[in-house]
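Heads up, one of the protein chains got dropped from this complex, but the rest are sitting where they should.
Chain IDs A and B follow the sequence of writing; residue 1 opens each chain.
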Amino acid sequence: MTFPFDIALVWLDLTGIFFFAVSGSLLAARKQFDLIGSLLLASLVSLGGGVIRDIILNSGPPAAFTNPAYLAPPLLATVLVYFLFSSVQRFTSLLVLFDAAGLALFCITGTLKALAFGMNPVAAVVLGVTTAVGGGLLRDITANEVPQLFDASDLYALPAFSGAVLTTTLWGLGAFNAVSACAVATVVFVFRVVAWRRSWRIPLA
Amino acid sequence: MTFPFDIALVWLDLTGIFFFAVSGSLLAARKQFDLIGSLLLASLVSLGGGVIRDIILNSGPPAAFTNPAYLAPPLLATVLVYFLFSSVQRFTSLLVLFDAAGLALFCITGTLKALAFGMNPVAAVVLGVTTAVGGGLLRDITANEVPQLFDASDLYALPAFSGAVLTTTLWGLGAFNAVSACAVATVVFVFRVVAWRRSWRIPLA
Partner (left out) sequence: MTFPFDIALVWLDLTGIFFFAVSGSLLAARKQFDLIGSLLLASLVSLGGGVIRDIILNSGPPAAFTNPAYLAPPLLATVLVYFLFSSVQRFTSLLVLFDAAGLALFCITGTLKALAFGMNPVAAVVLGVTTAVGGGLLRDITANEVPQLFDASDLYALPAFSGAVLTTTLWGLGAFNAVSACAVATVVFVFRVVAWRRSWRIPLA
């Protein structure tokens, strides 16, 4: 059981990386960066959260630096955005959708990896949220944008937090599997996208 | 002797975290972030310096991610600022005072932790200053402000540096204890606040 689980985790991770990478390349295209800037921003947003997670877990060199497969999604995203962007109309929607998909997968993989390392449930939730929002925060800081994370007209961290709590609960109940993982990812994705479409808000500080 | 010392260090750390967390929530309130943005900024500024310190010391997962008690100060600060901020008049003064209190405690705990890990005195001072100014730097970069650290009309790093040097010297002389720790914290706090009130400056680069 451990082996398929690890394989599934890597595929989940790579898929989340691809979604975030597309959001980075789309932002690079909007900010008129060149192709290499696009590749770098895509790499930063898609690999940054996981690198922060692995550094905090202190688990040896991060996967992004030891497994060359992790470099494929940013490369692919850069090429795809380069060839398809001219035909992209609803640009902002697209960035939000890809970002939401990455968020949905990363809050799960970040939490799972922390639990697999034997961290306590609270720490696993914190690390899951950090993994999920870390890459996007790096992307926005680097591109000199106000981080989406702090946009008061939008919910960003709350869906990630919900996903991390659900993952930790399911894991604790022994009910975490491929089906429940898909369910959690769907909940987070839908929560994030609906919150954005309807401009759900919470009180100001 | 070791046990009470460790306990005291954790309490000192938690108190410094609370002061910095309030400064983060106050900045979030001024920038019109929502409650979760306030919690995240408070966490980033108050836990960021210590996380950087623990990652550099390479001492396993940082305390902020393994000990849930470290999450209490940012939560408390967010709630306090939410309920009290409307009545706060002298806002900037308050942010500077809390930030100075955090700085005073963090330059001590950062230096102590490095010394306890057997680092040389110069490295301990550098790490103490990094711990003290790291969180505030992250706060200002994230909130898209010019970092207070680089404001030429203000001294910020020098008080932290003095505190780290004093701590290292007292430790080397075997004279570091609760009383001398309070004295160092007071010196750093007063130095920082007086420098700010009187706009002390040093030559431009």
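The definition used in the following text is that a residue touches a chain if its C-beta (ideal position, glycine included) is under 8 Å from a C-beta of that chain, and two chains touch if they have at least 3 such contacts.
Being a predicted model, the structure only gives us computed values, none of them experimental.
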Contact residue for the chain not shown (choose from A:17, A:81 or A:101): A:81
Contacting the left-out chain in the complete assembly, out of B:80, B:94, B:116 or B:158: B:158
Missing-partner contacts on chain B, residue numbers: 55-58, 119-120, 122-123, 126-127, 133, 137, 141, 144, 146-147, 149-150, 152, 155, 157-158, 201-205
Positions on chain A where the hidden chain makes contact: 25, 28-29, 31-38, 40-41, 51, 55, 58, 60-62, 65-66, 68, 71, 78, 81-82, 85, 141-144
